[in-house]
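Entry: chain A
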Amino acid sequence: MILETLSTILLISGAFFSLTGAIGLFKFPDFFTRVHAASVTDSIATILIISGLILRTDFDLVAIKLLFILVFLLLTSPTASHALAKSARHGGLLTLAEIRDTQNKDNG
Partner candidate 1 sequence: MAELIDLVLLGMLAITALRIIFLKDLFAVVMLFGIYSFLSALIFVNLDAVDVAFTEAAVGAGIATVLMLGTLALTGRKEKANSHTALLPLLVVIVTGAALIYGTLDMPPFGDPENPANQHVAPRYIEESPQEVGLPNMVTSVLASYRAFDTLGETAVVFAAAIGVLSLLGLPKQSQATIESGLKSHLVLRVVAKLIIPLILVFALYVQFHGDYGPGGGFQAGVIAAAAIILYALVFGLPLATQVIQPKLLKILASMGVLIYAATGVAGLFFGGNFLDYNVLASDPVAGQHIGIIVIEFGIGVTVFAAILSIFYGFASQAERANIQ
Partner candidate 2 sequence: MSFIVDYYNYWIVVFLMMAGFYIVISANNLVKKVVGLNIFQTSVFIMYISIGKVSGGSAPILADGITSYSNPLPHVLILTAIVVGVATTAVGLALIVRIKRAYGTVEENEFKDKDALI
Partner candidate 3 sequence: MFAQHFPVLPIVLPLIGAPVCMLLARSQLAWLFATLISGFSFFISIVLLLTTLDQGVLSYALGGWEPPWGIEMRVDVANALVLSVVTGLSTLVLVYAKQSIDKEIDRNQHTLFYTAHLLCLAGLSGILSTGDAFNLFVFLEISSLATYTLVSLASDRRALTAAFRYLVMGTIGATFILIGVGMMYMKTGTLNMLDLAARIAEYDSNRTLNTGLAFILIGVSIKLALFPLHMWLPPAYTHAPSAVSAFLAGTATKVAVYVMVRFIFTIYGAEYVFHEMGMDVILLVLAIVAIFNCSFVATVQSNVKTMLAYSSVAQIGYMILGISLVTSAGLMAGLLHIFNHALMKGALFMAVGAVLFRTGSADIKAYYGLGKRMPLTMAAFTIAGLSIIGVPLTAGFVSKWYLVTAALEQQHWLIAFLILTGSLLAIVYIGRVLEVAYFKEPADPTDTTIKEAPVLMLIPMWILVLANIYFGIDTSLSVSAADAASKWLFQPAADLGAVR
C-alpha cells in the first residue's frame, strides 16, 4: 500500500516534469534554453517514471530490466543534450543574452 502510494507520487511527478519539459520546448525563446527544457524531460522525468514503475513490480527480473534501462538512460540522455549544446556552440550559435550584448555594442 505504501509502495503503491509512493509509486503513484513518483509517476505523477514524472508526468508533470515531462509536461513542463514539453511546454518549455515550445515556449522558451532560443536554442539553449530549449535544450535545457528537453533535457528535463530526458533526465528527471524518466528517472521518476522508471523508479515509480520499479516500485510496482514484484522486484523480479522485470525490476532488474527496468534498472538497466534507467542506468542506460542516465548515461545517454545527459550526454546527448550535452553533445547537442556543444555542437551548437561550436557551430557559432549565440545565446539570447549574447545576441543582446552584441546588439548593444553595435548600437552604442
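Regarding selection, all candidates are chains of the complex that A comes from, given by their letters.
In this section, contacts are C-beta pairs under 8 Å (C-beta built on N, C-alpha and C of every residue); 3 or more make two chains touch, one makes a residue touch a chain; residues count from 1.
These numbers come from a predicted model, not from an experiment.
Here chain A touches, in this complex, candidate 1 (chosen among 1, 2 or 3). Chain A meets candidate 1 in the complex at residues 72, 75-76, 79, 82-83, 86-87, 90.
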